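For this view, one protein chain was removed and the others were kept in their places.
Chains: A and B, in written order; residue numbering restarts at 1 for each.
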Amino acid sequence: MTWTWFHRLASPPHVYALAARLTPWFAWPAAALIVAGLYGGLVLAPPDYQQGDGFRIIYVHAPSAWMSLMVYVTMAVSAAVGLIWRMKIAHAAAASCAPIGASFTVAALVTGSLWGRPMWGTYWEWDPRLTSELILLFLYLGYMALRSAIDDVQRADRGSALLAVVGVINVPIIHYSVLWWNSLHQAPSVMKLAKPEMPVAMLLPLLMMLLGFTLFFVALLLVRLRGEILRRERSASWIREALAG
Amino acid sequence: MNEFLHMGGYARFVWPSYALTLAIMILNIVWARRSLSRARAEARRRVLGRSAAP
Partner (left out) sequence: MSASPLQAARLILARDLRVALRKRGQFVQPLAFFAIVTTLFPLSISPELARLREIASGVLWVAALLASLLALEFLFRDDAHDGTLEQYALSGQSLTWLVFAKTTAHWLLTGVPLALMAPLAGMALGVPYTALAGIILPLGLGTLVLSLIGAIGAALTLGVRRSGVLLTLLTLPLSMPVLIFGAQATDLAIRGVSYAAPVYLLGAMAVLGVTLAPLAASAAVRISLE
C-alpha cells in the first residue's frame, strides 16, 4: 500500500487545488438532500401521535445537534493529528471547523429550546444534556478566543489544538448523559446501534437531513480550509499561480 | 396551505426554528466565503504587493 496519497495531503498546494475541485461535489448533493429532506419532513411525514406537528422541529434540531458534536470531534481529531505529526494542514482544518461547529451548537440549543417549550413546558432546563451542550458552546468559543489571542500562528495552532483535545471529553458526556442520568431529554431513538424506533416516513427525511447537513459541513470546511492554508503559507511560488486562477 | 403554516398549533415554535436554522446555514456560507476571499486578498498583498514594480 503506497502512502503517497497521505503524504500528498501534507502538501498545501495540492490540498488547496483539491479542495477547490471537491467543493461542488459536496455542496450540490447537500443542497439536494436538504431540500428533499425538508419536503419529506414538513409535508410528507405524518404528524406524531403525541406531539402533532410540533415534532417536525426534529428535522432541524437533530441535524444541528449532530453537527455540533461531529464537528467538534473532527476538530479534535484534526488538532491531534496536527500536534502529533506536526502537519500544518491538520491545524488549518481544525481552525476551519470551529466557527461552523459553534454556530450549529447555537442552532441546536435554540431549536431545542423552542421544541422544549411546548413539549416539556419550559424553554430551558439544567439537565445534563442541555448543560453539557451549553458547555460545548463555551468550549468552541474558548477555542476561537484562544486562537485570536495568540499572535504567532504556529503557537496559536498548537495551543488551541491542545485545548480542543482536552475538551473532547465533553462529547461522550453529552451523548451518553441521557442514558447515565434520568433527565428531561429523551433517550436516543435514532443514534442507537439497534434498529431505530421511528416509522420509515418520519425516519427517512431525518436521515436525509443528517446526511445533507454532513455534506454541507464538508463543503464549508473545504472552502474555509483553502483560506486557512493561504494564511499559513510563506513561500510565494505556488500561491502566485493559485491566486491567478 | 393554511393548515401547513399552522402546524397543528405549533407554528410559533416550528417556523422560528426553521428560520433560525436556515439563517445559520446562510450565515455559514457567507462567512466561509468571506473568510476565503479575505485570505486571498491578504496573500495577494503579501506575495504580489511586495514585488509590484514602483
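The rule is short, and it goes like this: contacts are C-beta pairs under 8 Å (C-beta built on N, C-alpha and C of every residue); 3 or more make two chains touch, one makes a residue touch a chain.
Everything quoted here is computed from the prediction, not taken from an experiment.
Peer 1: Among the chains present, which touch the one that was left out?
Peer 2: In the entire complex, chains touched by the missing one are A.
Peer 1: In the whole complex, not just what's shown, which of A:Ser11, A:Thr122, A:Gln154 or A:Ser237 touches the removed chain?
Peer 2: Looking across A:Ser11, A:Thr122, A:Gln154 or A:Ser237, the contact with the absent chain belongs to A:Gln154.
Peer 1: Would you indicate which residue among A:Met70, A:Leu139 or A:Val171 is in contact with the undisplayed chain?
Peer 2: A:Leu139
Peer 1: Out of A:Ala20, A:Met87 or A:Leu162, which is the one that touches the chain we can't see?
Peer 2: Once the missing chain is taken into account, the touching residue is A:Leu162.
Peer 1: I need the residue numbers on subunit A that touch the omitted chain, in ascending order.
Peer 2: Within subunit A, the residues that touch the unshown chain are 131, 135-136, 138-139, 141-142, 145-146, 149-150, 154-155, 158-159, 162-163, 165-167, 170.
Here is the rule we use: only the chains that are shown with their structure count from here on.
Peer 1: So in the complex, which bits of subunit A are touching subunit B?
Peer 2: 42-43, 47, 52-54, 56-57, 60-61, 64, 99-100, 103-104, 106-107, 110-111, 114-115, 117-118, 216, 220, 223-224, 226-228, 230-231, 233, 236, 239-240, 243
Peer 1: Please give the residue numbers of subunit B that touch subunit A in the complex, ascending.
Peer 2: 4, 7-10, 13-14, 16-18, 20-21, 24-25, 27-29, 31-33, 35-40, 42-44, 47-48
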